[in-house]
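Up next is chain A:
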Amino acid sequence: MRWKKLMAASAMLIAAALTFTACGSTGANESGSSDSDTIKIAVLEDTSGDNSLVGVQKYHGAQLAIEEINESGGILGKQVEMIFSDCQSNNNVYQEMANKVILEDQVDVIMGCYTSASREAIRPIVEENNALLFYNNQYEGGVASHNVFCTGAVPEHQITTLMEGMIKEYGPKVYIIAADYNFGQISAMWVEQEIQNNGGELVGEEFIPLEVSQFSSTIANIQAAQPDVLVTLLVGTAQSSFYEQWGTSGIEGCPMASTVNIAQGYEHLRFNPPALENMYVTATYVEELDTPASNDFKDRWHAMFPDEPYIGMEAEAEYTGVYLYKAAVEKAGTTDVEAVIDALESGEISFDGPAGTVTIDGATHHAIRNVYLFKCNADHSLTLEETWEAVKPDWLSSVMGIDLRVEAPNEQYTPLD
Partner candidate 1 sequence: MSSETNEKVLLELIKVSKQFGGIQAVEDFDLKIQKGDLHCLIGPNGAGKTTVFKLITGQYPVSSGRIKFKGKDITSMSASKRARIGMSIKMQVPGVFEELTLRENIRIAAGNYTNAADLDAETERLIKLVKLDTIGNPPVRNMSHGQQQWLEIAMALSSNPEILLLDEPAAGMGPEETAFTADLVNELNAQGLTILFIEHDMDFVKQIARNVTVLHYGKKFAEGTVEEISNNPAVKQIYLGNV
Partner candidate 2 sequence: MRKTKMQFSLGSENIITVLLLVAGAILPFFLSTYRVSIFSYFFTSAILGLSISFIWGYTGIFSFGQAAFFGIGGYTYGILSKLFDNNALTPVALVAGVALAAAVAAILAWFMFYGGINDVFVGLITMCFTIALSTFLGQTAGSEWKIGDVSLGGFNGITKIPTLYFGSYKCDKVTFYYVTFLILAAIYIALLLLKKTKAGYSLLAIRENRTRSELFGYNVPKIQVIVFTIGGAIAGIAGVLYAAWGNYITPSNLDLSASTLVVVLVAAGGRKNPTAALIFTIAYSIIANTLSSSGSQYALVILGLILILVILFVPNGIITAAFDGIDSAWRKFTGKKTESEGGETA
């Protein structure tokens, strides 16, 4: 009995020691004091938990950008200090950390969030405290907020281009399978809309719960409908078993079209070929983009992170987001939030980066940027099929009539509204 208590006591000590070590180490943060000699950027990403595959890339993207900026003199002559929190793919932690970085650390801007749920969890906190959030991630679109800027891909970027490209190349009959939650449902709505706009025909649609990993009946339905294009909007580990099953028993020659795969979670490197053969994806960036800017970026990235498995589109978005913020602060001449927002809304804030030129659209707070259609081959190499330049994220402005320079409703809209 005494031995047991001794073991318990030492176990506690070990745990306590680990805790304190972890708190003090990683070198990620210094204590947050209101130091006006530095510019403080909070980075809230998921480096553990379900979303860490992409979260780690984004964290690295922020780190690379900030290091480069500091090496070339910082912003307005001040060094940039990063305050990083791993939000553990947990919305509650996002809320806690948002409160902390805004109220306690008093940072100048937040770069963060992966899922829409996490963004919506902290958006009220950001708006209430008149803070500034850069959401550097693909999502279903529709955020119209005074304090939020979205640099990632939205349906106008990915879906309009994808459906245009695929229907033109392969034919009008389209079947959709999508994950049964917000992102899948809203994306599917967009696809349906774009099918109409391109003179196509929806021959079938299925929404699949996130835990499902058996697709035999779905594949049978697709076979029966004989589409020209299969749009796949599948998310998560369970649903990823679809590709292999499709490869075995699907329609040969019928291409898959997606906005979610390859460019984020680098499935083409993680799954064995030829699982993703004949998949098309419209992305705002992939590592395989062969331009001087992209190759240079990759070299610098691998110099800092030699073991990085893949540099995806959200990694680039985060990197670009930091640089866009820098440009806005330099134009405003200050880190004061309202001044920076004014600068961003001027329409003149641009960054020439690895993905091409990215410009903030003042009316919608979203990014005008290039979109690339890539095809995944049998050996899982990627071929660039088509490029659209400077695609505008204009759904909020032209369809919903919103101009954030005039009035900010601070809501998220969907095509259902």
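We adopt the following convention: contacts are C-beta pairs under 8 Å (C-beta built on N, C-alpha and C of every residue); 3 or more make two chains touch, one makes a residue touch a chain; residues count from 1.
Keep in mind how these were chosen: all candidates are chains of the complex that A comes from, given by their letters.
Only a predicted model underlies this, so the values are computations on that prediction, with no experimental measurement involved.
Q: What candidate from 1 or 2 touches chain A in the complex under consideration?
A: Looking at which candidate touches chain A, I get 2.
Q: Can you tell me which positions in chain A touch candidate 2 when the two form their complex?
A: Within the complex, chain A touches candidate 2 at residues 4, 7-8, 11-12, 14-15, 18-19, 22-26, 28-29, 47-49, 83-88, 90-93, 95-97, 99-100, 103-104, 115-117, 120-121, 123-125, 180-186, 207, 209-210, 410-412, 414, 416-417.
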